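Here the complex is missing a single protein chain, while all its other protein chains stay put.
Now for chain A:
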Amino acid sequence: MTNDLIHATAAELAAKIHSGEISSVEVTQAHLDRIAETDGKVNAFLHVDTEGALAQARKVDEDVKAGKVVSPLAGVPLALKDVMTTEGVPTTVGSKILEGWLPPYDATVTRKLKEAGVVILGKTNMDEFAMGSSTENSAYGPTHNPWDLERIPGGSGGGSSAALAAHQAPLAIGTDTGGSIRQPGAVTGTVGVKPTYGGVSRYGLVAFSSSLDQAGPCARTVLDAALLHEIIAGYDEMDSTSINAPVPPVVAAAREGQNGDLSGLRVGVVTQFSGEGYQQGVLRSFEAAVSQLKELGAEIADVSCPSFDYALPAYYLIAPSECSSNLARFDAMRYGLRVGDDGTRSTEEVMSLTREAGFGPEVKRRIMIGTYALSSGYYDAYYGSAQKVRTLITQDFAKAFENFDVLISPTTPTTAFKIGERANDPMAMYKADLCTIPANLAGTPAMSVPSGLSDEDGMPVGLQIMAPALQDHRMYASPRRTRPRVAGLGVRRCEHQEGQGLPRPRRRRGGSRGRVLGLQGRP
């Protein structure tokens, strides 16, 4: 029973809870048990809110019993990235500098989840301030990829993706500044969506890079992601950059996509995302996905977006610049860590000592890069040029979307690397976001869906689908159509796209499964 509960999709769980077949409390408890059982190895959660989760579950059960109309995901558990504020529940953003801080307010996403009756199990691990691609930069230790505990689960939202892959939660929230939803999704064989910038409110999302940060849904199936997307999306007057437009019909698109017909879908393959630096197994998986799409009726052609070559350097100027300003507020004056306040030191000294002790090396590196890039005399050369690249990227997208409905690429150049492998090589680490960054710079939506496993290491590979701004539903419709082909290729471990099968690492055939079985002491 518990096994069924933790392997079910969110849509299935919701249907059963709402029909009264099972209770939300049972479902919640099953996931809490699963966390208790597995998180010692995975380290996906920084904080588990057992009481809060069960209280919410009981409330939903009461509503169901009373015959009240509940929202589509009411009663279904979710893992919330620790970057979203939660009233009275610790929010650390993976940093020592916010250890012990209890926010006095809920993020808009948090509020919407609560109002929708979604059960928040707890807060998931992440690279400190969402800066990283492996979750190794968390001040609270790395998260491990459930497919192979020695490998990274992606980042910065590795806690959320690992929680999904480890069946600790059927749903999760991530935030994506340069790929922090999609890259973890790709390397854990789960679905991760970065909506159109402004599609989901940033109010209460602890900012890394304001003009790039975008919260989005993470799940094991496309439909689940769509259901979650519709709950968290929508205009919010508390966020000036939020878009005042109807939420794209992503659930309808996801359901429609189930017919598997891709006739007439114009798909552009971005030629920039291939070649040197790309793992052969990733490229082979991608090529296979492309030919499947073709067979299903999609019209496929290459499209060149030359400016995408400059996306990574532009990103590593814009994001650090904004972060250097966003993170200035962590100064020991009002909340969080305070170091050296012994009555002898000046305010400035206490500020410096606190920031020295409270921030990790990657955060400091980016604050320094950003401070430099914004300084007078350098602004035009760095921040200014990067903004011009951003315009060019937006133009390349616009041009490409004149001829194509969606664009595709591998989500990330390689499968999950080993923990520690790139820890001392920031450039190698940054390259994990090579393919995902353009969509952040342009503010356009993009998603990663599992496209199979790399034949070299048996690790999951992600297919990235990109759409024009506010056309998020196009992405939801397309991957579903690829499903028969993907399944037909025998990539069984990616069946969870369909909402059946689900990633069950222990059942995987072939590859190096032993490591994954480290997790398998479950019911």
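Quick note on the criterion: contacts are C-beta pairs under 8 Å (C-beta built on N, C-alpha and C of every residue); 3 or more make two chains touch, one makes a residue touch a chain; residues count from 1.
The rule is short, and it goes like this: contacts and distances are computed from a predicted model.
> From the names "Sarcosine oxidase subunit gamma", "Cytochrome C nitrite reductase", "Aspartyl/glutamyl-tRNA(Asn/Gln) amidotransferase subunit B" or "Oligopeptide transport ATP-binding protein", which one matches the UniProt record for the unseen chain?
"Aspartyl/glutamyl-tRNA(Asn/Gln) amidotransferase subunit B"
> Of A:S19, A:S263, A:S376 or A:N424, which one is in contact with the hidden chain?
Residue touching the absent chain, from the options given: A:S376.
> Of A:A14, A:V93 or A:A139, which sits in contact with the chain we cannot see?
Here the residue in touch with the unshown chain is A:V93.
> Touching the hidden chain in the complete assembly: which of A:L78, A:M351, A:I369 or A:A477 does that?
Answer from the full complex: A:M351 touches the omitted chain.
> Can you work out which residue in A:A57, A:M84, A:I152 or A:C218 touches the chain that's missing from view?
Considering the complete complex, A:M84 is the one touching the chain left out.
> Since one chain isn't shown, list which residues of chain A touch it in the complete complex.
The missing chain touches chain A at positions 84-85, 91, 93, 98, 101, 103-105, 107, 202-207, 209-211, 237-241, 321-322, 324-325, 328-331, 333-335, 343, 347-348, 351, 371, 374-376, 379, 383.
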